[in-house]
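Structure record follows, encoded as structure tokens.
In this view, the complex is presented without one of its protein chains, the others remaining in place.
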Amino acid sequence: MADIVLDHVYKRYPDGTLGADDVNIEIADGEFIILVGPSGCGKSTTLNMIAGLEDISEGELRIGGARVNEKAPKDRDIAMVFQSYALYPHMTVRENMAFPLKLAKVDKAEIARKVEETAQILDLTQHLDRKPANMSGGQRQRVAMGRAIVRSPKAFLMDEPLSNLDAKLRVQMRTMVSKLQQRLETTTVYVTHDQTEAMTLGDRIVVMKSGVVQQIGSPQHLYDEPANLFVAGFIGSPAMNFLPATLENGSLRTSLGDLGMPDRVRRALEAADAPREVIVGIRPEHFEDAGVVEDHVRARGSVFTAEVDVLESMGSDKFAYFKIEGEQAMSDDLAELAADAGTADVPDSAGQLVTRLSATSQAREGERSEVWVDTDKIQIFDPHSGANLTSKDPATANA
Amino acid sequence: MTLDSGALAAATTKQEPSHRAGKQPLSEGKKAERRLGLWLCAPAAIIMVAVTAYPIIYAIWLSLQRYDLRFPAEREFAGLSNYGAVLTSAYWWQAFLITVIITVVSVAIEFVLGLALALVMHRTIVGRGLTRTVVLIPYGIVTVVAAFSWQFAWTPDKGYLAAMLSEGSAPLTGQASAIAIIILAEVWKTTPFMALLLMAGLALVPDDLLKAAQVDGAGAWQRLTQIILPMMKPAILVALLFRTLDAFRVFDNIYILTQGSNGTGSVSMLGYDNLFKAFNLGIGSAISVLIFVAVALIALLFIKIFGAAAPGSEPTGKR
Partner (left out) sequence: MTATAPANKKIGWGLINLLVILYALIPVLWIVSLSFKTADTITDGNFIPRSWTWSNYAQIFQINLFTSALRNSIGIALISTVIAVVIGTMAAYAIARLDFPGKKALVGVSLLIAMFPQISLVSPLFDIERAIGLFDTWPGLILPYITFALPLAIYTLSAFFREIPWELEKAAKMDGATPLQAFRSVIVPLAAPGVFTTAILVFIFCWNDFLFAVSLTSTSRSQTATVAISQFTGASQFAEPTGSIAAAAVLLTIPIIIFVLFFQRRIVAGLTSGAVKG
């Protein structure tokens, strides 16, 4: 086991584009870290560089304190799980799992023991003599995991290992991966494009975009204190709502009406020397049906009235969708997020406000409803740089 | 990538992108990969170059000599006189014409028949496996064997085909009829190969597209000419290029069927005769070089006119 350090790492392609642009990540021994971002953000490139499958153009990669830039994958002592599982089709499950040990010239009895032991952990014992072609997706996935853990490497690298599974199985496997990692306490770098996976699995998350690290932090930290519009929009489902706003006389003028500014926000904006035109970000759960909010709570937020466009009742709570009148929040980050989510082409999706109300809400489709906003939780962004002006996190102020 | 050999040479030097130069040294893995690549290719490259490049250069050298194997002592440098002798000889031009006729006619027939055969094999609802198996026989059979079969078939008093002709006719001894038989033998043997290549192209035409065309009101002929053929263009070009070059080298069939008598010899036949009947290595080599040039021109023509791409040269080993 070991820590992994990426020290000012660059990946420059022959055509001049940067696959990774000054990536700095310190992964502690035994940590489970997630690289997340839209496709083409450089997360897989970064993983492949750690694996040794791609060359590092500049910077240094240290595993367990030693520089490994020039080492071949086999000399780095790390195991990898691939999206396609990459099981050897001509070998049985047993042979697949024994393969890395055989290459490492472990003696036969030891190989047999380790394979049996690993198969037990992964519940594969009765499948050991089958070929991968005759197995289900979940079983193949477990074999791929088994091949990685059987040799107790310094670190695991996982490249979207669950994305070929159907939704239900993915949730089950997610729990399994999480438990397995806690049990083995092996440093793990896990790449995914699915923010839910990132939130549920990782000790820390690295959000990337266009080869640049946007923010590194625990899932809760990224959720509560996103460094910029991109992270704010990427983390969380349903996504944060963004509204253009104007700072005027100590309040925020938006298409929903004027929102009051708590002291926290006011001080942060002053400190950041905020422009007049900003973007307000509000998560869906920071709305509530005004009718169910107690008076003393209601006083610390703002209330607006609008017609409910669509209402979805989930049982535990209700999602109410409102149409936003007037112009929409515009920024490069938001455009990129929309492109990644594929919503750029869906009419109306951008002009929609998503709110999550309690199940007792009386809101009805097509009727006007009073909605309360918890202004204490709002985030204010600079529309040009995308930076979060209200973040308390000094480390992310420059991102 | 096209077949231009100059571009090929340039491409090799371009492999080293300038970004990499002067940057960090290649990692161990990368260096090992390059070394392995070169070592694995070396034997193939050495053999191919040694057995073709050196002899063709040597052939050019030989073609500039007066070199008759019957009088080896009289060997001397003769400049371009061998070429002069060949290019002013009626034999060369006749053989050239015969070769072109055989090539053009047989490739044209093969293409039409091959396309029909490909459609049959692609669409048939009964006996698909059997048909595909059986058509491989002409492809696989030894050319000499097939040539004998045709020869015996057309020999009077012996063959079943000659028996159908009028009494006393000997088709293999007339120029036109003999050439027709040579073309028949070529077509029979290579149509299946053409059909297989075209069938592979057919498989790339999505069924949905044809259904859509049918709904849009296209008849069978229109579907073939408007949809299928344009979509098969790459496969067609590759098939035509290879078959044309192959037909231009026609030798085995002529050797067995007519020995090139009665004005049925191809250029390959002429080169062979000059070497092994006239023992004239100088003239023989000049013919070899001329055939090489002719084939190179045909290949160039195909590439320039149709933009045929080299098969397998596409995104090779892209990571």
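Per-chain numbering from 1; labels A and B assigned in written order.
Note that contacts are C-beta pairs under 8 Å (C-beta built on N, C-alpha and C of every residue); 3 or more make two chains touch, one makes a residue touch a chain.
Because the structure is predicted, anything quoted here is derived from the model rather than measured.
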Identified contact with the non-displayed chain, of B:120, B:180 or B:224: B:120
Contact partner of the left-out chain, one of B:102, B:115 or B:238: B:238
Contact footprint on chain B, counting only the chain that is left out: 1, 3, 5, 8-9, 11-12, 15-16, 29-30, 32-38, 40-41, 43-45, 47-49, 51-52, 54-56, 58-59, 62, 117, 120-121, 124-127, 129-146, 148-150, 152-153, 157-160, 162-163, 188, 192-193, 196-197, 199-201, 203-204, 234-235, 238-239, 241-242, 245, 248-249, 251-252, 255-256, 267-268, 271-272, 275-276, 281, 284-285, 287-289, 291-292, 294-295, 299, 309-314, 316-317, 319
Chain A residues touching the omitted chain (full complex): 51-53, 72-74, 78-80, 82-84, 86, 88-90, 99-100, 103-104, 147, 151, 157
